[in-house]
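Read through the structure below, which is laid out as structure tokens, and then see the notes.
In this view, the complex is presented without one of its protein chains, the others remaining in place.
Read from first to last, the chains carry the letters A and B; within each, the first residue is number 1.
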Amino acid sequence: MQKITRDVLVSKAISLLEDGNVSHVLGWRKGEFDYDITPSVFSEKEDIENNFVWNDFCGANFSKYLVQKTRKLEGKILVFLKPCDTYSFNQLLTEHRFDRDNVYAVGIPCEGMADISKVKKICGEGISSIDFDGDNILVNTVYEDAPIVIDAKSVLSERCINCKSKKHVAFDELIGEEGEIIESGRFDEVEKLEKMTPDERFEFWQSELSKCIRCNACRDVCPACTCEKCVFDNPKSGVENKAPANSFEEKMFHIIRAFHVAGRCTDCGECSRVCPQDIPLHLLNRKFIKDIDNFYGEYQAGAEVGSRAPLVDYTTEDVEPSDIFEGRNG
Amino acid sequence: MFKSSLNSINEIFAKIAENATLYLPSDNKDGNAVYTKWENGVVWSNSLNTVKSPKDFFFPQVEDMMAFKTEGKNIEINDIREESEDFVVFGVRACDVRSFDILDRVFLVDPCDSYYANRREHGIIISVACTKPSETCFCKTFDIDATNPGGDITVWKTEDSLYWSANTDRGRELLSKLNLEECGDEAVNEQKAKTEAILNKLPLANLNTDGFGGDKTDALFDRPEWKTLSESCLGCGTCTFVCPTCQCYDIKDFNTGNQVIRYRCWDSCMYSDFTKMAHGNNRLSQVERFRQRFMHKLVYYPANNDGIFGCAGCGRCVSKCPISMNIVKVMKTLGGND
Partner (left out) sequence: MQVNEYKPLIVAFCCNWCSYAGADLAGNNRLNYPADVKIIRVPCSCRVNPTFILRAFQKGADGVILCGCHPGDCHYTSGNYYTRRRMSLLFSMLDYLGIERERTRVEWVSAAEGAKFAATMNDFAEKVVALGKNKRLEDLRCKK
């Protein structure tokens, strides 16, 4: 379903590598079954030709890897950025997390990424290979002789259904056509929750958060979570814990984590993508984004480098905490 | 061998639940299978396996060990363990049955872990043979027969029937109470052959353990590929926490305000603060931590356990890793696989 083909990206990567403009390429490495793709650093032409992939399962956001890779690797790094990744890229730059001079960013258009668990709900287990044909995903399984044809739109991941922008806000070079910022329905789900009674909301979150196994994948993948030492890993903080010891710990972890990225979260959706228990973590982040928009004016983290995050800013006319629920019941 | 119709499964569950708490995989609202306490209305999941492994039943993620209070110079220690009640776990797959053997070899050897042993004694395992294995399955690699899973009782499922066979005394005792009709094993053999054919077609069917084993430390430890394999590892604990055989834990104290509760909880060798000591951590980089996890399963564990590998090939880490880096890719890169 992606309009830009793999070959375009491969030849771009190889030409930049061979011209000496960059010495490494951050890209997607193919796995065992066409959908299990690993972010990887490529440095050899042959490696790129054989193992670089670009398809509907290249969801991983590379921006956070730049923090670590620009420190470790010599020379410039070529990074491919989907529109949503560019917001994280800018946000990290705003926070001075990596050196812009060490990175060559190539923006690539994205038609939305597929969610493998949605694919599996349709075709079941036993995927042997996946092909792409126009708007369709063709899944071959060990149980069926003919491939199962799935409309790529029907298995889009949640964050792509509610895509907020097809526009790249940062790049050195753009492949393909530039897109637009989209009026998405990404706050609909949050509004639905807000309209529930407190009891219903409590029950909803209790059942969702109690699934948490505290694997920390949401935190470790989050481009806004780049603390050198997380408060939840620091025994001296008094809140450190490695386990969801009870229902309080789960809430504590997720409230504090969402709060810490409030105003800095670009809503890239990586947290929900990686959650092994399918907890809709984006609904916590989007609540903060929505509130910030309501209370302090529209703000999109990462839209531009150097913007002041709402929580390190104020005006003398800000809404009082006692007035935030005015005009809203429930 | 005994037979029951698939339609009567809830009656059998009810009968089992008369004497012991029964747990079985059931779909939650996201459509993921999770072990759920059976009661009327709980439906046995059709999924291949649960997201979290059944090791929780014997080695729970969090477990209180003791509590203590200090008053002046006196310290009062309280045993807050609870005697485990009898329970039955139904629907365990072959890989997870093997995982119990792997855990037993850690927790039941001297010095025996009494918390684990207590639960093992009270738990009966009813395994169910696989009929629809997934592409992420590779139990065959570790000589596990998915069509003959073991445990206290083995169950085979066909279109409309279930076939039951007991493997242990405990299993025979439970099975005799269920009053099932005796039968031959033709249908089971037919089903086994069908599954066998699929197992051989799976993408990972040819994955083998060549190049791994207890004597391979020197050959594998300094391989340069560890660096590239681990380069994008996030250092999260997903693989460890969904793994049926990972058995590392941390012991911590929690001050409740009235007393201190000492508890243990799963830990992950992927974490930067794993086994942190006064001098700091003994594995400082993610490459070392990553290597440790796979070396443990493929080299150190077999070295100490008669060559048995510390992985059961359940495929949970394969499907859940946020960056899709897993033991299969490690084995293909470092081992004798093509």
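We take it that a contact is a pair of C-beta atoms (placed from the backbone, for glycine too) under 8 Å apart; a residue touches a chain by one contact, two chains touch by 3 or more.
Everything quoted here is computed from the prediction, not taken from an experiment.
Engineer: Taking the entire complex into account, which one of A:Glu44, A:Asp99, A:Glu173 or A:Glu200 touches the absent chain?
Structural biologist: In the full complex, the listed residue that touches the missing chain is A:Glu200.
Engineer: For chain B, which positions touch the chain that isn't shown here?
Structural biologist: Within chain B, the residues that touch the unshown chain are 67, 254, 256-259, 261.
Engineer: Write the list of chain A residues that the hidden chain touches.
Structural biologist: Within chain A, the residues touching the omitted chain are 190, 193-194, 198-206, 231, 237-239, 245-249, 251-252, 255-256, 258-259, 262, 284, 287-288, 291-292, 295-296, 310-316, 318-322, 324-325.
Basically, only the chains that are shown with their structure count from here on.
Engineer: Provide the C-alpha centroid distance between chain A and chain B, rounded to the nearest whole angstrom.
Structural biologist: 30
Engineer: Within their complex, state which residues of chain A touch chain B.
Structural biologist: Listed in rising order, the residues are 31-33, 36-41, 60, 65, 121, 124-128, 141-143, 207, 211, 213-217, 219-221, 233, 235, 241-246, 273-274, 276-278.
Engineer: Would you tell me which residues of chain B are touching chain A in their complex?
Structural biologist: Residues of chain B touching chain A: 28-32, 48, 51-52, 61-62, 132-136, 198, 201-204, 228, 231-232, 234-238, 240-242, 250, 252, 254, 263, 265-268, 271-273, 318, 320, 322-326, 328-329, 332.
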